[in-house]
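Below you'll find the structure I mean.
For this depiction, one protein chain was excluded, whereas all remaining protein chains were kept in their positions.
Which chain is which? They are A, B and C, in the order written, and residues in each are numbered from 1.
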Amino acid sequence: MLREFKLDIRVRYNETDGQGRVHHAQYLNYFERGRVEMLRASGFSYKELEKGGLMLVVSEIRVRYLLPAEFDDDLVLTTRVLYARGARLEHQYQLHRGSDLLVEADTEIACIDRTGKVRRLPNYLQFSREVRE
Amino acid sequence: MLREFKLDIRVRYNETDGQGRVHHAQYLNYFERGRVEMLRASGFSYKELEKGGLMLVVSEIRVRYLLPAEFDDDLVLTTRVLYARGARLEHQYQLHRGSDLLVEADTEIACIDRTGKVRRLPNYLQFSREVRE
Amino acid sequence: MLREFKLDIRVRYNETDGQGRVHHAQYLNYFERGRVEMLRASGFSYKELEKGGLMLVVSEIRVRYLLPAEFDDDLVLTTRVLYARGARLEHQYQLHRGSDLLVEADTEIACIDRTGKVRRLPNYLQFSREVRE
Partner (left out) sequence: MLREFKLDIRVRYNETDGQGRVHHAQYLNYFERGRVEMLRASGFSYKELEKGGLMLVVSEIRVRYLLPAEFDDDLVLTTRVLYARGARLEHQYQLHRGSDLLVEADTEIACIDRTGKVRRLPNYLQFSREVRE
């Protein structure tokens, strides 16, 4: 499982709002894409994970908006896994346009089953020890 | 079952786009609200219908955009049922701001079950004879 | 200017995702509605504020997701202003379904003009002294 992954993102028209900027809620969709594509690049599939009865749900998110992104911008999202043990994942995100850092975020994610019960992450998602230090 | 229903809609910020207008895809969400709220006003619940194993899916839509709606506009959506027999529903929509007609649309909707198979509409949604003439 | 405001929110179908729950990014749109409607209930208009050349932009957000909301749920969003001085606003949000607390959040908001320059909040948005203590 990769611990860091870079994804190119092109801003779509429907993601902007009346201020001509990406609406602040849309960045959460970018972060979700970062997680899904990092999993794919690691050889796994979030779709298969859900078919197997598990869901990853965001339990906490913190976002710092530094500079606005606009329609058609070419962005690079860096997604990092900070922690992956038991039923819990922690990710960190940095969204850049060229050398400008636009948005920083981190999330805590819980693994649950269809009844909402907390479940251990699949082995391939677990880190043998913490990356964070 | 009502055959016509009026719903007040206040335009939300996240529904506008970089042109400062409601994004053209958002109107389809308004029409969906019109159908759900007309059902509720008739004493039924779309949520219960889905719990019972049926889904209403849009099979065709036609929209004519005449004038743009903007953030914070107070709109009135009129939803009419034109046809409701067998597995098929037809609705017509008119979205007004004051006396100005902004958007007109019509949809065809099919009733299916969770496997995707076409199913007869529940009795309470059926019209005994066509309204259209 | 009100310091606390309650808003009824009915979950729309297009706000749910493949898990049958409200997508976690959608709650940010609810909080935005809370701010806009609190302003309206206080006798002011966010639309007029933007027409006057000022914009309120979210600079930081923290969200804790405790329980999922589902399609058609009847929710109550409580929005509180914690701080409103200079160019900065702080809000806190609690989203309930009945007595269940589903989501808690807080935001920091900056007042800027169309060029992106930080600007003092209009007087009617300022608190004479901090509420927070």
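The criterion applied here is as follows: contacts are C-beta pairs under 8 Å (C-beta built on N, C-alpha and C of every residue); 3 or more make two chains touch, one makes a residue touch a chain.
Just so we're clear, the structure is a prediction, and the values are computed from it rather than from any experiment.
**Q** Have a look at B:His24, B:Arg40, B:Arg80 or B:Arg119 and name the one touching the chain we're not showing.
**A** Checking the options B:His24, B:Arg40, B:Arg80 or B:Arg119, the one contacting the hidden chain is B:His24.
**Q** With the missing chain put back, one of A:Met1, A:Val36 or A:Leu82 would touch it. Which one?
**A** Answering carefully, the residue with contact to the hidden chain is A:Val36.
**Q** Can you say which of A:Glu4, A:Asp72 or A:Asp100 touches the chain missing from this structure?
**A** A:Asp72
**Q** For review purposes, identify every residue of subunit B that touches the missing chain, sorted by number.
**A** That gives, for subunit B, the contact residues 18-19, 24-26, 28-29, 32, 50, 55, 57-65, 68, 116.
**Q** Counting contacts across the full complex, list the positions on subunit C that touch the omitted chain.
**A** These residues touch the chain not displayed: 13-14, 16-18, 20-21, 23, 25, 70-71.
**Q** Could you pull out which residues of subunit A are in touch with the chain that's been left out?
**A** Subunit A touches the missing chain through residues 12-14, 29, 32-33, 36, 45-47, 50, 71-72.
To be clear about the criterion, only the chains that are shown with their structure count from here on.
**Q** Which word fits how the chains touch one another: line, ring, star, complete or other?
**A** Topology of touching chains reads as complete, every chain touching all others.
**Q** Return the chain whose centre of C-alpha atoms lies at maximal distance from the corresponding centre of subunit C.
**A** The chain lying farthest from subunit C is B.
**Q** What is the size of the turn, to the nearest 5°, that moves the C-alpha atoms of subunit B onto the matching ones in subunit C?
**A** Superposing subunit B on subunit C takes a rotation of 180 degrees, nearest 5.
**Q** Could you name the chain whose Cα mean is nearest to the mean of all protein Cα atoms here?
**A** Measuring from the global C-alpha mean, the nearest chain centre belongs to C.
**Q** Among the chain pairs here, which one is joined by the most contacts?
**A** Top-ranked chain pair by contact count is A-C.
**Q** Round to the nearest whole Å and give the separation of the Cα centres of subunit A and subunit B.
**A** For subunit A versus subunit B, the centre distance works out to 34 Å.
**Q** Taking each residue of subunit C in turn, which ones touch at least two of the other chains?
**A** Touching at least two other chains: 29, 32.
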